[in-house]
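Take a look at subunit A:
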Amino acid sequence: MTCPPVLEVANLSKTFTLHLLGAREIVALNDVSFALAEGEFLALTGRTGAGKSTLIKTLLHYNRPTGGSVRYRRADGTVLTLADLPVIDLIALLEGEIGYVSQHLSVVPRVGALDLMIEAALHDDRARAEAEALALFERLCLPEALAPVYPVTFSGGEKQRFNLGLTLMRHPRLLILDEPTAALDPATREVVIDLLADLKVAGTSTIAVLHDRVAVDRLADREIEINDGRIMAETPICRKEETVL
Partner candidate 1 sequence: MANPVIRVENLSLRHGARPCAGNCPAMEATTQSAVCPVCGAVWALRDVSFEVWPGEIFGIVGESGAGKTSLIDMLDFRAEPTSGAIYYNGWREGKQPLHDASAEERRALRNSDLGIVYQNPRRALMMGMSAGGNVIERMLAAGERHIGRMRSRAHGHLDHMELGDRMDVETMTLSAGMRQRVQIARALANRPQVLLLDEPTTGLDLSVQARTLDLIRKVQRELGLTVILVTHDWGVLRLLARRAIVLKAGRVVESGMVTQLMEDPQAPYTQLLVSSAL
Partner candidate 2 sequence: MTERFTTGAWDAPWPFAYLDEFMKASVRLAVLRAVCIPGYQVPYVSEEVPIARGYGSGGLQVTLSLIGPDDRYKIIDEGDDETVNAVNLRRMVGLVTGAVATTDPERADLIQTRHKVPEVPLREDQIVILQVAFPDALRFFERSEAVARQMHAERDYSKLWLRLYESVIAHGEIMIGGRYPVMIEGRYVLDPTHVPRWDLPKLDHSPALFIFCAGREKRIYAIPPDTTVEPLGFEDHPFRVEDQTGRSCRLCGSTESFLAPALGPDGEMTWTCSDSAWCRKCRGETLEDMTWQTL
């Protein structure tokens, strides 16, 4: 591909220093480098505790890297080095163009699901945001009866899909997902996979931590296997075109 990558991770390292345990050091990431092409779907795989979530949080700078750099290329071609951004700009970036969906839903209590989604929209047009939110509800197979309900009371699978919907309200260019299909039954999983496939067709670049083989095979262009905070293997995934369509 001649197009420059949307995200470039170079020699990323993270060492945690646990001061409460006599300054014990834990190396969580060790010299991780990869690049994500525009519109590419990258799957991160590996055993539990291998460092996949740490990698995601570190490349988003939720964990401050101890070494290496992360560079993000905006739609207009400017390249931002995340570590050099003022915190206020980094926050704007992470709540706008880059969408992160964590494993756990964390929202303001006592606000209805639909209202939360409307608030998440980046524009002020309430009617439009409501229409978009309802469309996402339908797309994610969330029953419409749940719209006014507080998400704290949702089931695990509902929470997970709602969390994804919340991020999609902002139409991110780069989507970073932490196990988006973990708590879902096979049928609902298909719904999420279909949605992600559609986003990919629409040009969204994605990095996803996936355990689920089916999802990897259906979605990923490339698979990176992480173990012990390092890249163990990098495999392009070849599949017949009709599988995608």
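Behind the choice of candidates: all candidates are chains of the complex that A comes from, given by their letters.
Just so we're on the same page, contacts are C-beta pairs under 8 Å (C-beta built on N, C-alpha and C of every residue); 3 or more make two chains touch, one makes a residue touch a chain; residues count from 1.
This one's a predicted model, so the numbers in the text were calculated from it and none came from an experiment.
Applying the touch definition to subunit A and the options 1 or 2 in this complex singles out candidate 1. On the side of subunit A, the complex with candidate 1 involves touching residues 16-20, 57, 61-64, 87-88, 90-91, 106, 108-111, 119.
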